[in-house]
Every structure is written in C-alpha cells, then in structure tokens.
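Right, I'll just put the structure down here and ask away after.
Only a single protein chain was left out; the remaining protein chains are all shown in position.
Our next item is chain A:
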C-alpha cells in the first residue's frame, strides 16, 4: 500500500491548475451576487484569472520534467508550452466574443465558469501521465463544451448541434475508454511510463494492445474530427454560437496534440508501427475529403469546419512521422493553427451584430470598401490557412512536409501539397469576395475597440511569426526533446 507523503504529492508542480480551479470556484460564487448590469465584473475577473494562470505557467517553466500526485501528473516543457497556448486561445475567445455574447443573451456567469472548466480539462489532458487522469481531463473538456454549445437554448440549431456533439462525443469517449481498458489488460498498468517500459521489455500482450490501439485511435479520430469520424464537426461549428465555435476550433486542438503525444508517442511508442498506418489512413482521408468538401460550402463557419478537418489531417501526418522532427512539426502546426483559427472566427464575430450573423461567405462581400484594415486582416488569415509563403501557415505545412520527405514518404508529401493547392481555392474565394465585389451590407462594424485591437495584433502575429518562424520552432523542438526523452 502506497502511503501518501507530502513529497509524493508534490502539489506545487500543479500550481497553475490549482489556482485556476480556485479562481473558477470564486468566480462562480461572485457571479451569483452580480446583477446583469454588472456582469462585466465577472468578465474582468475571468480574464484576470486567465492572465494569472498564464503568468504562473511562465514562472513555473522548467526544462526538467517534474512528477506530482503519485506520478499521475507531469509538468514538462510539452505540457507547459501547450498550456500557455491554450490560455492564450481562451483569452482570445473571450475578448473577441464579448460583444457577440452580450447581444445574444449569452453574456452570463455560466459562459465564464464553463469556459474556465474546459480550460482546466485541457490543461489536465496536457499534463496527465495516467490513463485515468487523461480520460477525466478529456471528459472535463468535453462536458463543458457540450454545455457551451447548447448555451443559446432558444436557438433550435444550437440545441441540435449540442445533441449531435454530445451523442457522438459520448460514443467516442466510450471507444477511447474501451481501448484504454484493453491496453490496461495487456500491460496491467495505467501509467504511461510503466506501459512504455512493459512494451519495451516485450512484456505486453501484443494482440490485446494492438486491438486496444484501434479503439484508441478511433476515439481520438472522433475527438479530433478526422475523416471518417468527422460527421459532427460541420454541424457543431455551424450550430454553436460563433464564440463557442472558436473555442472548439482553437485551444482544444493543442490539447488534443498533447493528449495524442502522451498516449501514442509516450505510452505506446513501442507499437508505433501499428498506429502509424492507422493515422496515415485518417490523415490522407481528412486531407482529401476536408479540402474537397470545403469547396462546396457557402456558409463560412461550415467552410472553417471542413478546413479544420483538413488541417487535422496535416497535424496527423506530423504525428504519423513518429520522429522528433515530425512531432515538433505537428506541435508547431497545432500552436499556429490555434492562433489562425482564433483570428478567423474573431473576424466573423467582428462583422456580426445584434440580430445578424455574418456566417455566409457572401457577408464578406466588399469588406475592403467597408473597412480596408479588417479586409487586410482577413486576407492574412486566409493566406496563412492556405499556406502561402511569408505567412505562418506556410512554415507549419513546410515543416510537416520536410518531416515526411525526410522519412522517404514522398507520395504522402505530394498528396499533402496537392490538397493544399485545392484548399487554396476556397480560401482565395473569400479574398476575391472581399476585394472584387461590392458590399451588400453597409452597416458599420459594431465591435468594441478592445476586440479590434487584439484581433489586429493576432493577425499581425501570423505575419510576424511567419517572417521569423525559427525561434518558435526551435523552442517547441527543444521542449519536445526534454519531454519525450527525459534525461537528455
């Protein structure tokens, strides 16, 4: 029997999470005593809590991994950096979505507490090194997201989207759990490092483990929205309030990357041969179906959903390479995609106003005449997603393709490039609509100054990072080196 001591608990390692949980509870209580007119106080408190969590993460950053909670929780550079990315993603969502939420009656305490709980779930996913904790973190994120999608309860589309998301999400959790239970049966451990060790020493039941991996990859595919498990994504992105779509489309992708790293790259590294081929199928299908279907969309939120599917294909290609270079490229892709998607959804919310959703591509008509600055910002986002040089999206794709070519998988690289070219079509169509068509909607842009400022910084960052991608890439590569092979 393990006796818990203060040193085996080592709770100081999880200070950001503990602080975030306490802050969430405090905001939950404070919000009850606020009238609707004073709701902005909870908003400011939420932002303050997020910024403080970010500061704690930066202050606690160290290259040496530290275990806590009896070896169930790890604070390594991979976890710290991805958590920092998630915190930024959630801050962006709240800043962009404030005006949007206010005019739709969503500016309520539950929006803040559920968002913070979702963030806590993501942070746990990034740090957990035990299958139980990994699963609980994932459920914390998923449950918060289901509720957030349904938050606009008068809208039947939101409710429908939430129902679909909930049912498919529950199915995916079940599959994932089933797979985990098989791996547990085969290795008799839930601990990521013990499982890796048992597999390395050939003490794991091969048949059962591979069987479990099939279920785990299927569950992950559902959660990521990779083809053929992508059916929920367009409906959820379209039906959810845009700020929730932004939340689903940005920060959780970073969490999903860390989650996949823990399960596939750390625990099941010894079976890389088996899960690589599964990921390859998912990645190629996602690239093809995501890009081709996106062409047919007239709703920009649905277009983003299909574009996310194709981007997840790229992410999976990086993980599938199963080399340090491939992992680093995928990490870089997840982080930069988070920023790009946040900006994209931010621009949709910028153009939305009371009683009007700018969710059709046609709503962007003649944006250049209405606001040349934001047309330029949208141009940056679209070019970055399409992977046009100078913008960050190009370097993200380049890093993945380099990793693939380095492995000799040239045919995969060719498919990825071809599909990017097809994808460029629908991104460029948005640009064409903005610059070469006349505006049909001439209302002034209603968003607040704070959202406009942060959005501009966000978009310019895509350009600036694109000019100097090396530093970020090097930082992420070092982080992964120290996380995946501690003791280097």
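Brief remarks follow.
To be clear about the criterion, a contact is a pair of C-beta atoms (placed from the backbone, for glycine too) under 8 Å apart; a residue touches a chain by one contact, two chains touch by 3 or more; residues count from 1.
The rule is short, and it goes like this: contacts and distances are computed from a predicted model.
Only one chain is not pictured, and the protein name UniProt records for it, out of "MoxR-like ATPase", "Cytochrome c oxidase subunit 1", "NADH-quinone oxidoreductase subunit J" or "Beta sliding clamp", is "NADH-quinone oxidoreductase subunit J".
From the set A:73, A:275, A:364 or A:383, the residue in touch with the chain omitted from the display is A:73, counting the whole complex. Although one chain is not drawn, the whole complex shows that of A:23, A:79 or A:140 it is A:140 that touches it. The omitted chain makes contact with just one of the residues A:28, A:47, A:214 or A:405: A:28. Although one chain is not drawn, the whole complex shows that of A:57, A:94 or A:120 it is A:120 that touches it.
Touching residues on chain A toward the chain that is not drawn are 1-4, 9, 21, 28, 69-70, 72-73, 108, 110, 113-114, 117, 120, 124, 130, 132-133, 136-137, 139-140, 143-144, 146-147, 150-151, 153, 185-186, 188, 205, 207-208.
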